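One protein chain is absent from this view; the other protein chains keep their places.
Chains here go by letter, A and B, matching the order in which they are written, and residues are numbered from 1 within each.
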Amino acid sequence: MRRLLVWPPQAYLIAFFLVPTLIMVASSFAWPGEEGGLSSFWVRDAQGIHFDLTFDNYRDIFTSRLFLVLFARSLGYAGLTTASCLLAAYPLALVIARSAGKYRNLLLLMVIVPFWTNFLIRIYALMIILGPQAALARILNALLDWVGLTPVSLLFSPFAVLVGMVYIYLPFMVLPLYANLEKHDPDLLDAARDLGAGSWQRFWRITFPLSLPGVMAGSALVFIPALGAFAVPDILGGTRGIMIGNVIKMQFLEARDWPFGSALSIMLTLLALVVTGLAAWLARRKVGAGV
Amino acid sequence: MSAPTKVILLAMLALFSCAATAADVLRIYNWNNYIAPETLERFETECKCRVSYDTYGSNEELLAKIAAGATGYDLLVPTGNAVESLIKQHALLPLDKRKLPNLGNIGAAYLDRFFDPGNVYSVPYAYTVTLIGYNEQKLHQLGIPTNTWAAIFEPRYLRKLKGRVTVLDDPRELMAAALLYLGYSVNDPNETHWREAAGVIMRAKKYWAAFNNTSYIRLIAAGDIWLAQGYSNDFFQAGLEARKAGKNFTIGSVIPEQGAVLSLDSMVIPRHAPRPDLAYRFVNFMLAGSNSAELTNLIGSGNPNVAALPYIKPAIAATAAIFPDRQTLARLEQLRDLTRRQRQLLNRLWTEIKLY
Partner (left out) sequence: MYLFLYLPLVVVVAYSFNQSRLGAEWTGFTLHWYQVLFADAEMMRAAWNSLVIGLVASVSATVFGTLAGLALHKFRLRLLPVLIVTPLAIPDILWGVSLLVFFVLLNLTLGMLSVILAHVAFCISYVAVVIRARLSGMDESLVEAARDLGATAWGSFRFVTLPLMAPGIIAGALLAFTMSIDDFVITFFTAGVGTTTLPLKIYTMIKVTVTPEINAVSTLLMVLTMLLVLAIARLSPQIPSGKP
C-alpha cells in the first residue's frame, strides 16, 4: 500500500526533476563555457584527471549588494501578491463552496476558464485596460485632477505589476481554498449560530481556522512561483521592473553564463523553501497541533 | 475503454505516426512569421517535400537551445553575432557554393562581413535597422531634433517628453545606441566607454516610460508614446497603421546621424542537419529575387538581395530607413559577438541600469 502510493510519483520526480536539476546544481560550481553551455567539470593532464571547480559564483552573489536588493524586491512583490490574492480569492472560494451542488462545479470552471487563454494575450489585454486612453486611467486622472494632484500613469508602474501578478496567480489561490472549504460541515456553523455566535464570529472562530490548510496551500502555490516571476515585471514594470527572475533568465540567455544562473536559481529555491517552511511552522504553532 | 479516451489515443497515434513517416521533410528553425506563407507553399510544391517550421523569439534562445545539445534542424536563420558564435562552436556546415547558383544575387555590401569572412557558412536572408521612430507632428511642435540619438538620451529634450519614450529591452541594442551617441563604435571594446554609456542610460532613464520590445509599435501608432528606439520594419508597420486609423499625426523613422545598428539575418545549415540536400535547395530558392521580395512585402524588412528590388512594393523600396542610400549604409554597423568577460560586464551593468 505504502509503496504503491509513494513510489510512482517519487520515481517519476527523481527521473525528471531531481536528476536533471542535479546536473545543473553541480554546474553551479563549474566555470562557464566560452560560448555558453557547460564546460567540463574536470580537466585531464599529465597528472591524471582532476576536478576544476569554483565557489566564485556563490561568492559573487553574497558580496554584491545588487543581488541582495533584487532578492529583497522579489520577496516584497511575492508577499504583496500572495496577500492580495488571498483577499480576493477567499470570498470567491467561499461563495463557490457554499453554492448549491449543481452550480458549484460550473462556478468553479468559470473561474478557471479565463486562464486557458494564453498568458501573454491576457497581459496584452490588461495593458489595453490600464493604458492611458482607456476609461480606467481617464476616470482616475480626472479625479486626481479634480483633487488637484498631477495625473499618474497606470501602465508601466509597480501598481500594474501587482495587478498583473494577482491576475495571473489568482486560480492558484482559489482552487486549493475551494478544495478545502468545500468539505466544511455546515452543521458546525448552524450549531454556532444556535449558541448565539454572530456571522463575523462564526467566520473567525470556525471557518477561517478550519480552512488554514487551504490558505497555506494556496499561499505556497502563489508565493513560491511569484518569487521567481519575470514575464509580468518585464512587460508591465516600465523602467524599474526588474526582479531576481529576470536576472536568472538573463544568465541563461544574454550572458550565456549557466553556472552563475544555476547558482542564483539555487539561492532563490532555498529562499522560497525557507520562507514557506517558516510560514508553515508559524501557522502550526499559532493554531496548535490540530491543523 | 470509454469513447473520449479512444479518440484521444487515436489522435495521439495519428500525430506520432505522421511525424515519423513523412520521408522528405525540411526542418526549418526560424523567427516567427519570417517567411511569406505563399513562398513556403511554392517551395513545397517545387521540391515535392514538406516543410516543418518551428520558431524562436531571440538569438539568445536559439543559442541556449543549441548549446544544450538540441539537434534535428536543417536550417537556422540567426543574426550576424549569433552566426559568429555558432561558427566558433563548430556547429555549422561549410557551404558548397556550387549548389547555390543564385548566390550572386546578394549585394556586395552584405557579403564577406566580419562574422563569416568569405561567407563560408552563411547566406544573407533579410535585415533590419535599429533606429528612432517618432510622432512627426508632436516632435516638430516641441522643437526636438529627430536625426540624432540625443533625442533619446539628452535630458534637455527628454524633459518635454517625460513618460512618452520607450527604448528596446535589449542590453546590446541600447548600449549600442548610447555608445553611438557618445561618438564611439557599437563594437567599442573599451570598458571605460561602456561605463560612460551606462551612465548616459542611467541619466536618461527616469524620463522613459519603459524598456519595451513588443508593444511600442502599438503604443506609438495609438499616440500613447511619441518617440521610440525600435526596428525599421516595425515603424513602417506603425506608420501604415496610424494612417489607416485616420490619426491626425504621422509616424516618421530616421537613421540618426551618429549611425545605427544593422542586424543581418543569415541562413545557415547545422553541421548535423539530417537533410542538408533539402536545405541547399531551400537556400537557393530563397535567393531568387521574386521569392525573397515576398518577405519584404509582407513585413517591411530590409532585403540584401539585389534581384529582389524589382518585385518590392514601391512604397517600401522608397523608404530610406529600410533601403538606406550608400552614404547612410556606410554609417551602419553590425554587432559583434562578445567575449565571456564582456558578456559578464554588460550583464552586470544592465542589472544595475534596470534595478534603480
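In the analysis below, a residue touches a chain if its C-beta (ideal position, glycine included) is under 8 Å from a C-beta of that chain, and two chains touch if they have at least 3 such contacts.
Nothing here was measured: the structure is a model prediction, and the numbers come from that model.
The missing chain, though absent from the view, touches A, B when the full complex is examined. Within the full complex, the residue among A:G79, A:P151 or A:P225 touching the omitted chain is A:P225.
Residue-wise, the contact with the chain that is not shown comes from B:A222, picked out of B:A222, B:A279, B:A293 or B:L335. Annotation: of B:Y56, B:Y127, B:F282 or B:W350, B:Y56 touches the absent chain (contact as defined above).
For subunit A, the residues in touch with the chain missing from this view are 1-2, 4-6, 8-10, 12-14, 16-21, 23-24, 38, 88, 91-92, 101-102, 104-106, 108-122, 124-126, 128-129, 167, 170-172, 175-176, 178-180, 182-183, 210, 213-214, 216-218, 220-221, 224-225, 227-228, 245, 248-249, 252-253, 258, 261-262, 265, 268-269, 272-273, 276, 290-291. Seen across the whole complex, the unshown chain contacts subunit B at 8, 11-12, 15-16, 19, 25, 27, 31-34, 37, 52-58, 61, 64-65, 68-73, 213-214, 217-219, 221-222, 231, 233-234, 237-238, 240-242, 244-247, 299.
In this text, only the chains that are shown with their structure count from here on.
If you check the complex, the residues on subunit B that touch subunit A are 58, 60-61, 63-64, 67-68, 85, 88-89, 163, 169, 171-172, 205-206, 208-211, 214-215, 222-224, 339-340, 343-344, 346-348, 350-352, 354-356. Listing the residues of subunit A that touch subunit B in their complex gives 32-37, 66, 69-70, 124, 127, 131-133, 153, 155-156, 234-235, 237-242, 246-247, 250-257.
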